[in-house]
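Below is one structure, written out as structure tokens; comments come after it.
Partial view: only certain chains, each at its native spot in the assembly.
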Amino acid sequence: MTHSEDRSQRGADLMRHIHAEWGTPNVLGPLEGIAPDLKGLVRDFAFGDIYSRPGLDLKSRQLVTVAALAAMHNSPLELKAHLFGALKLGWKKEELVEALMQIALYAGFPAAMAALMIARDVFAEWDKMSKPVAGPA
Amino acid sequence: MTHSEDRSQRGADLMRHIHAEWGTPNVLGPLEGIAPDLKGLVRDFAFGDIYSRPGLDLKSRQLVTVAALAAMHNSPLELKAHLFGALKLGWKKEELVEALMQIALYAGFPAAMAALMIARDVFAEWDKMSKPVAGPA
Amino acid sequence: MTHSEDRSQRGADLMRHIHAEWGTPNVLGPLEGIAPDLKGLVRDFAFGDIYSRPGLDLKSRQLVTVAALAAMHNSPLELKAHLFGALKLGWKKEELVEALMQIALYAGFPAAMAALMIARDVFAEWDKMSKPVAGPA
């Protein structure tokens, strides 16, 4: 296996691990109709090259991304996807709410409040997805 | 003690714990000549009300701040102060470098590179401050 | 009354004065389901500590906020709320339109045009809210 196949494989595995349920279908899916190569570039570079580097654990990396997107305050779709990813990797809802409230100090209250509104939607969808279907008694 | 004194005290303690060596003198110090009340408001609100909330540990909070400031890419002084704070709270240099590299994905390469240049300066100052003074033989 | 109760009371009074009809229900209301404490922090800090400071009259403060939000060009909900507040505090529609047009010079035409589209909606709602109900002849 060449190094190049390696990073694609590593990226695909990591993307599936974090984003299979929400992020990949919703963020990268629509690229197929307009810039299909970008999907592969994100997989290889973002996930195969960056997220999979040693030196910082994956759970902390996800918090970095959530904080960055909330502070930039212009990418609701990506913030939604990465909040799903953060729950998937083990961050508790309360911890994420605290992280987003703290964004107010650096990016202002509107950024923090917009991020919290997105979190509210994510948490509601998460609860619905996680809820075991009640079987017959 | 009223609740109000409480948050000022709590804020002052926390600010001293994270920022006494670099952040407070360099970021809040110069406010005294122009907006002296703002120093107290930052202490009470940012540190007394927000950073000291339970629900997210202080070390993770510091990573949120570093990521937010790096992504916003317009506050070099505050990023410097909070990178010092991050080292103070136990983040390793390598972990912070990884966090800042990851910013490239969301805010572009120039944001990540500017943040890494600031980290280089912070790490050099940190090493100098941490070095024990050599005593006489 | 402790100082802390004081600022909460002062903040609540001021928020009600400016934002009771539109801003508070629409901007802060939805926080209750996700970050209920943030509502109190905004009331105490933003309104109790900052907006209520002497040194700048409230009407001028409202113009500062409208200009800041229009220039940042990423917080339509807050801009809408503060345009309502600006009308409430006595700014004329024509004055607000001029302020928003001027934003084009510093933040570009798209920022000014987006803000003006929000103003159009606000003015229409305002006129509807202000219109006395016609009684029987």
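Residue numbering begins at 1 within each chain, and the chains themselves are lettered A, B and C in the order written.
Assume a contact is a pair of C-beta atoms (placed from the backbone, for glycine too) under 8 Å apart; a residue touches a chain by one contact, two chains touch by 3 or more.
Just so you know, these numbers come straight off a predicted model, no measurement behind them.
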| item | value |
| --- | --- |
| Copy count for the complete homomeric assembly [3 present here] | 6 |
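To be clear about the criterion, only the chains that are shown with their structure count from here on.
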| item | value |
| --- | --- |
| Chain separated most widely from subunit A, comparing mean CA positions | C |
| Turn needed to bring subunit A onto subunit C - CA fit, degrees, nearest 5 | 120 |
| CA centroid of subunit A to CA centroid of subunit B, Å | 25 |
| Junction residues of subunit A - those touching two or more other chains | 97, 101, 104 |
| Complex contact set, residues of subunit C against subunit B | 2-4, 7, 37, 41, 45, 49-50, 53 |
| Complex interface listing, subunit A residues touching subunit B | 46, 50-51, 53, 55-56, 60-61, 63-72, 75, 78, 94-95, 97-99, 101-107 |
| Complex contacts: residues of subunit A adjacent to subunit C | 73-74, 97, 100-101, 104, 108-114, 116-117, 119-120, 123 |
